[in-house]
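Only one protein chain is missing; all other protein chains are in place.
Note that the chains are named A, B and C in the order they appear, and that numbering of residues resets to 1 at the start of each chain.
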Amino acid sequence: MIISIRRHASADEIDSVISRIRDFGYKIHTIEGEERVVIGAIGVGDTSSCLDALAAMDCVEKAVPISAPYKFVSKEFKPAQTVIKVGRDVEIGGSEFVMMAGPCSVESEGQIMETAHLAAKGGAKILRGGAFKPRTSPYDFQGMEEAGLKLLAQARTETGLAIVTEVMSDTDVELVAAYADMMQVGARNMQNFALLKALGRCGKPVLLKRGLSSTIKELLMSAEYIVAHGNKDVMLCERGIRTFETATRNTCDIAAIAALRELTHLPLVLDPSHATGKRSLVPPLARAGVAIGADAMIVEIHPNPARAVSDGAQSLDPAHWLEMMEDLQPYIELWKKTRPAPAPAAV
Amino acid sequence: MIISIRRHASADEIDSVISRIRDFGYKIHTIEGEERVVIGAIGVGDTSSCLDALAAMDCVEKAVPISAPYKFVSKEFKPAQTVIKVGRDVEIGGSEFVMMAGPCSVESEGQIMETAHLAAKGGAKILRGGAFKPRTSPYDFQGMEEAGLKLLAQARTETGLAIVTEVMSDTDVELVAAYADMMQVGARNMQNFALLKALGRCGKPVLLKRGLSSTIKELLMSAEYIVAHGNKDVMLCERGIRTFETATRNTCDIAAIAALRELTHLPLVLDPSHATGKRSLVPPLARAGVAIGADAMIVEIHPNPARAVSDGAQSLDPAHWLEMMEDLQPYIELWKKTRPAPAPAAV
Amino acid sequence: MIISIRRHASADEIDSVISRIRDFGYKIHTIEGEERVVIGAIGVGDTSSCLDALAAMDCVEKAVPISAPYKFVSKEFKPAQTVIKVGRDVEIGGSEFVMMAGPCSVESEGQIMETAHLAAKGGAKILRGGAFKPRTSPYDFQGMEEAGLKLLAQARTETGLAIVTEVMSDTDVELVAAYADMMQVGARNMQNFALLKALGRCGKPVLLKRGLSSTIKELLMSAEYIVAHGNKDVMLCERGIRTFETATRNTCDIAAIAALRELTHLPLVLDPSHATGKRSLVPPLARAGVAIGADAMIVEIHPNPARAVSDGAQSLDPAHWLEMMEDLQPYIELWKKTRPAPAPAAV
Partner (left out) sequence: MIISIRRHASADEIDSVISRIRDFGYKIHTIEGEERVVIGAIGVGDTSSCLDALAAMDCVEKAVPISAPYKFVSKEFKPAQTVIKVGRDVEIGGSEFVMMAGPCSVESEGQIMETAHLAAKGGAKILRGGAFKPRTSPYDFQGMEEAGLKLLAQARTETGLAIVTEVMSDTDVELVAAYADMMQVGARNMQNFALLKALGRCGKPVLLKRGLSSTIKELLMSAEYIVAHGNKDVMLCERGIRTFETATRNTCDIAAIAALRELTHLPLVLDPSHATGKRSLVPPLARAGVAIGADAMIVEIHPNPARAVSDGAQSLDPAHWLEMMEDLQPYIELWKKTRPAPAPAAV
């Protein structure tokens, strides 16, 4: 940490800062500038608590950490890219680009079976579909719950697709894990820490969506929660953040994919459906997502979007879905050519 | 709802829109302009689902609801201001301005007892203190959990203050409700819908904090969740939103207090500590909060902020706390003078 | 326009609204719902002033325009894609993807000549370089002004590249237009309306950068200013918007390229340098920009970024620049294949 002291601080005040830093186990280097004193704190300690403590002292102008607050998810800790196995034979983060597709909500047996076949036909390897739905209004459809999970499992049996579905509370983790191949954490739950902890022990990979107003650093910290609680199989999903712009449902921070690639070894996923909220914008954004190097993508499709109970505006209909997948092929070919060969052995 | 149709839409397309709207139980008024057709949908139906369905139709340019999506929390539904009883004898929303104060976290018996006496001395009626702590990092102090709740109960016995404390998961609602006089929902959990539903059945008033990037409308919808699930005693807390500005921890949207006053009958609370993140800014913002007409306020205080395990930078030390409360008195006197007399009987 | 009237409004109040709308030349359709009255205003009038006037009336709950507020720049007005000629032989918006490159600032003859040759070697057709620099601090380098413009002109003579450079004030429009092939409006000046009006009469194409917190609609309105004042050759540049995220300099709203494509016929440009602020993120974002279908791109390059007087952190050095251009080739090939054939004749 680097701590700068306010001008005109007394020697006593500076001593009290130094002593406080030493309490946390750091060594001190003092730099006396012409205008103010700056202190370097070196070593390994509880940085976060120490920064908190220093911020509370009046004579401290600024206290800045040097190291990142996450560890297990960082590239410094594990330089080799993580490859996550989902279901029996899908790998995300490896040499194949993986597409996940499906409806916003599981609505009925007919709807989910039809969509699953459609997803498979387009080349998806994983079926998405919500059985527990986070809805802004208590009066909106809240999902089919366990009945929906059963339909997803049935779709898996029939199509061979792996299943990803959302879990909304630590209470439901065990139930959802009994059916799903991958557990999805929705944007509104990215900092539901009770849920993150429970997912550390769930035994299934986790698709962690970035919160609407969460920074890249906070996304990594939430992943760190899951890893620190025992589950190394976490992938991060950019799905658009909330800004002042209302022309699209969210603002897709696509550069976050490239920025995260430099910081973490975890696989990176793009959700162009929620990022835009508009069907016609999904295919061009999906092309961009492949080009920037996402490991996988998750999109909403529906046999009849105008009849969908939720998110119809951003769901691709069968024709657009199949057309998009064809359109993406040459980009996926380029993606493969520039993919670095997998590292021989992970940490 | 008002639905505008894209230019050059065919008669068939328009018919399909009209038929879809009628499915949801609305009557239709069509306005044929020179450039495009606009449809008014009149009646009572499932607006939210209908808007979703329409947004999914290609020939629909825009579909705009006219009525607000919340009901029970709206002033249209219940014009009289709600007064909520907390503990044995505190009322929020009535003729007294209520101050809540306490540490970010319950740290030890000594700390919470000392802080409770300090809170009471300054004129607070409710003691705040976290036993379950939402922390960005898994390596930060996560709270004393039930031991912390017991200390809060002990502080209540000793000082007579009522207790407000955070609950982070539906799993913990029963446990926290056994000790607390008021249940706090933190900003990161404002849309933890499993938690909101559980709070609908908890039997205690709820202090609902606005999410970091939640709109006023979403805040009202989250309150509507709790009310629709059985608990009418909800108050709303502005605690700063996330913006591009980094000079303060958050940006206090103080005008939201005035805007909410026009929309809802629920009591309104300001948290100047989280809104600014900086001790020295709390007193001026607290004055503004009283002046704009908040019903209550919640601030962080600590016997020794530099030794606090969390949020030390924004906690008032004993001298500043007592000074602030004295400074606020004339503003609170003005507040009382302009307070409308309580309505004789609520709906 | 659609105007919804507050519940319980009196018949007199509604009449005054209707009479006000008629003042602006609209015809009225009234829809009487069960809860409130909604008025449709049909025809052609001064929508913007009428909306303002209605918003000021207490009994008006909401007044929503149906048509977009821009005209000349809209795809409804002119469906065929606009192709803009820059300098002698560069066309933007047509069948070639165009790259612009150069330093943030013109610093010296040696620097700009070296950079111009480097830009040309990589395949750029247009040289960028600032002679007038908008700088947050009055103590930072403010640009070489006319001397810089002369150096740019000299670089054009030597390399054949066209020149784009920023103009910061209506006072300077004539001067800059005497040297430049294309006039750049910086993000901070996107709503400098005096400047926009002057550019309407400058006789050179304009590269209009999106403001840091400007919506897509406001960007189109600013373009409309230039077109309405006489200059049809405007292209729009996404260069990142300001959000809460600090890991990148700005947040690249890449989906805006796809969203704008549906709304306007003007050519669309991406600036991955300002969008990220970080050299290593420029090549992946540039790939995404080509894939999503930008017509052109503008990037910062420098012979020696560590010696640049401004924006060194986001400038590509010679090796990275040439490598990026090679890396982009297959994406540009795909871009060409999917490019719609140019329309036979524009409006």
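We adopt the following convention: contacts are C-beta pairs under 8 Å (C-beta built on N, C-alpha and C of every residue); 3 or more make two chains touch, one makes a residue touch a chain.
Keep in mind the model is a prediction, meaning the values are calculated, not measured.
The residue touching the chain not shown here, chosen from C:6, C:20 or C:36, is C:20.
Only one residue from C:28, C:153 or C:228 touches the chain missing from this view: C:228. For the chain left out of this panel, the touching residue among C:57, C:113, C:153 or C:332 is C:57.
For chain B, the list of residues touching the undisplayed chain reads 213, 215-217, 241, 243-248, 251-259, 261-262, 275-276, 278, 280-281, 284-285, 287-293, 327, 330-331, 334, 338. Contact between chain A and the unshown chain involves residues 2, 4, 7, 29, 31-36, 38, 40, 42-44, 61-62, 64, 66-67, 76, 213, 242-244, 246. The omitted chain makes contact with chain C at the following residues, 20, 46, 48-49, 52-53, 55-57, 69-70, 134-142, 168-172, 188-189, 191-195, 197, 211-213, 218, 221, 224-225, 228-229, 242, 279, 305-313, 315.
The working rule: only the chains that are shown with their structure count from here on.
Set against the Cα centre of chain C, the chain with the most distant centre is B.
Distance from the chain A centre to the chain C centre is 31 Å, each centre being the mean of its Cα atoms. Chain B and chain C have centres, each the mean of its CA atoms, that are 39 Å apart.
Note on chain placement: the centre of chain A and the centre of chain B lie 27 Å apart, centres being C-alpha means. Listed for chain A are residues 213, each touching two or more other chains.
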